[in-house]
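Here the complex is missing one protein chain, while the rest keep their positions.
Chain naming follows the written order as A and B, and within any one chain the residues start at number 1.
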Amino acid sequence: MSIAFKPEETFRGDYRYRNSDAAILRFPFPFPEDRYMYSVNIEPHTRSGPSDVYLHAFDVDEHYIAECRDKAITLERDPGRCQVLPHMMMAQWDTLELLMESLSADYPALFSLTKEGDDFGSLWTWINRPLGIEQRFVFGDAETLPCEPFEYITRQAQGDFAICDQRDDNLYMDAGMVTSQADWSLEFDVGMSFMEWHGPVPLAHQTGVFERALKYLLMLRLGQPVRRLNWTMSINPRLDTSPESYPEWGPDRASVTPANAGEKVHLRVELQTLWRLPRSNAILFPIRCYLASLDDLARVPKWGKRLHRVLSTLPPQLVEYKGLTRYLPAALEWLAQRDDGAELPVGTAAGVTRLNAPVSG
Amino acid sequence: MIGQTLRLKVAALTDIAPSLRHVRLVAADGGKLPPAAAGAHIQLVLAGPGRSFRNAYSLVSRPGARDAWDIIVRRVPTSRGGSAYIHEALQAGDTLEASWPGNLFAPVRTARRHLMIAGGIGITPFLSYLADFAMSGGEHALHVCCREEEKDVFAPWLAGRSGVAFHWDADGHRLDSPALLAAPPAGTHLYVCGQAAMNDEGIAAAAAAGWPASHVHCEHFGAALVGGAAFRAFLAKSGIEVQVGEDESLLDAIERAGVAAPCLCRGGACGVCAAPLLEGEAEHRDHFLSPAERNAGRLIMPCVSRAKGGRLVLDL
Partner (left out) sequence: MMHSDIKSRPAYQALVPDLAGSRHLLVIEGDALPPGRLATLSNTFAPVADSLHTWLTGAPAVEGIAGKLWQLGSVEDVLDTLACATRGYGMGDRLYVLGTEPFLWSVAGAAALIGFGPGQLQLEHAGSLRRRVWCTHCHVTTENVTTGIVACRGCSRHLLVRDHFSRRLGAFMGVMVDAEAPGEIPAIEEVFA
């Protein structure tokens, strides 16, 4: 497989992020039905699914180089986006091992890992061709890397990562690398228990969703990762929509009009996977973010129409929680013009293999 | 690192004591095993006469080992099942089906100090703990209670390990649990693994010394009672009635009947096998169901729990 990377893309300032037609067709569209329904929707993360973003343990796509660079910019401005509590060193090595093994096995043309042994103390050589990195280090010896192992490897991966320590029949978010989040602060949340960090989520607490999810995750098995999709919306293709930088991106929400919504408003889908880590018994929680503008999505007629219908049925508490209040009407007006009301098949599949011509801009 | 079951090959078998057999397992395809943490176990599928058994064993190999796994299997005197099979029938070169490692007894990473008490074969999870602490620098102490003649049996796994003390039943050598548990500084976690009576005594002594329950951990499985009076169980969905023998579990009998039943620890700890109970009264022996759930009488953990009367009806 060869991926045509687009290193010139940016996720701030002039926003030179664009999806190729292939990237739009593989977008992990999250809505199988016309109505908004909240569900835990956890399924095994096997190497299969309705889009090829599910085919690898950790998906790498055309935005890889640009996303890693945007992450470095964010970290430079705010090093607090990477937090690791002191008891998480074993889990840091677990994460490095899982990512290096998975990436080198899934993308041998891009990444390679050579080991002189599997145990701590062995010499490993890691090659990351897209980023031009070759690193020899001693597995288990943080001094032999330019930074701690969790930060080292997650700087070379798309998306955010949290690690949850399991103790006392609970999960604690005791480490994280969070630079492309949907408005939550790792520095505020680090160390919180499962219920605490989900505290601000509306509606779901009353139905016992989090109790059930926690019980399920406590039994998560090594070798059997699971996944779910979550979503929100962003103005402009911006990865860093953190509360920390809200003063920078908040004003964008007031800039949306029915005329520019197609270009400005992006559906932001998170492919969340959960992995039991072998050496620490912690749980790794990668949150991989995919962005597509309404323009992009409307080129798949089923998706454009469905998004219109789902957004029309969103409970007001969720509109507020997801921060859509100010621009949802403009987005809906834009989408309504592209929804003829035709019946749509259930499921998230695009249903087409080629895209319609761009609809605006 | 995605998968559910593994084919393992027996690389070596060694009797380290009259009732203890050390088994070394490698990947049958010659590849690498997944790494596992301190306190991890695997479940082995063992062919017995006319049926197969699923037994869980702690890995005593160093954490993270990917070339081979070691387990130590005690011959259970009354066993006609898995442990008898390993002691009497298993040969080097045989292949076995195994689960990926699970872990219901991992050390607490936030602990300032780890205090371990083992009874006999209950030392097995702590052998991997010691290797972990040697690497991570965790402050620790292990107290092993066993027969005097057994104290050298585990020497190969203890070479170079610090903080290990042996106790046996003779004046000057018995473990003084109250004194041991009165001393540790705040932030210590206690782990006990042994026969049920020893576990109970350790937990009670810790409570008496004021330890909060959150800092006291016990590995139940392997030590759980299996047998009891025979009874019958009707599996309503499958329309099958099974006879549960004196020395087998309800879960064993369900599997023997060919009915699929998810399970993990087989020791009443994890809750995975919890089954809806439609009729009959259960004798609950698990550590998972809450008192309220037990009183409600709608669930049973077939891996350890049995019938109080002669018959149960399960929604399986």
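A few remarks follow.
Keep in mind that, in the parts below, a residue touches a chain if its C-beta (ideal position, glycine included) is under 8 Å from a C-beta of that chain, and two chains touch if they have at least 3 such contacts.
Note that the coordinates shown come from a computational prediction; the quantities given were computed from them, not determined experimentally.
Among B:A209, B:V259 or B:V313, the one in contact with the hidden chain is B:A209.
The chain omitted from view is touched by exactly one of A:P44, A:P108 or A:G199, namely A:G199.
Among B:A12, B:A182, B:A197 or B:A296, only B:A182 touches the chain left out of the display. Per the touch definition above, the residue from A:P32, A:P50 or A:G80 contacting the chain not shown is A:G80.
Although one chain is hidden here, its contacts on subunit A can still be listed: residues 80, 168, 185, 187-192, 195-200, 205, 243-247, 250-251, 253-254, 326.
Within the entire complex, the positions of subunit B that touch the omitted partner chain are 112, 181-188, 206-207, 209-215.
Everything below uses one rule, namely that only the chains that are shown with their structure count from here on.
With centres defined as mean CA coordinates, subunit B is found 38 Å away from subunit A. Taken together, the subunit B residues at the contact with subunit A in this complex read 1-4, 32, 34-37, 39-40, 62-67, 100-103, 106, 108-110, 135-136, 214, 264, 270-272. Against subunit B, in their complex, subunit A makes its touches with residues 45-47, 57, 87-91, 97-98, 101-102, 118-120, 140, 165-168, 215, 219, 221-225, 275, 278-282.
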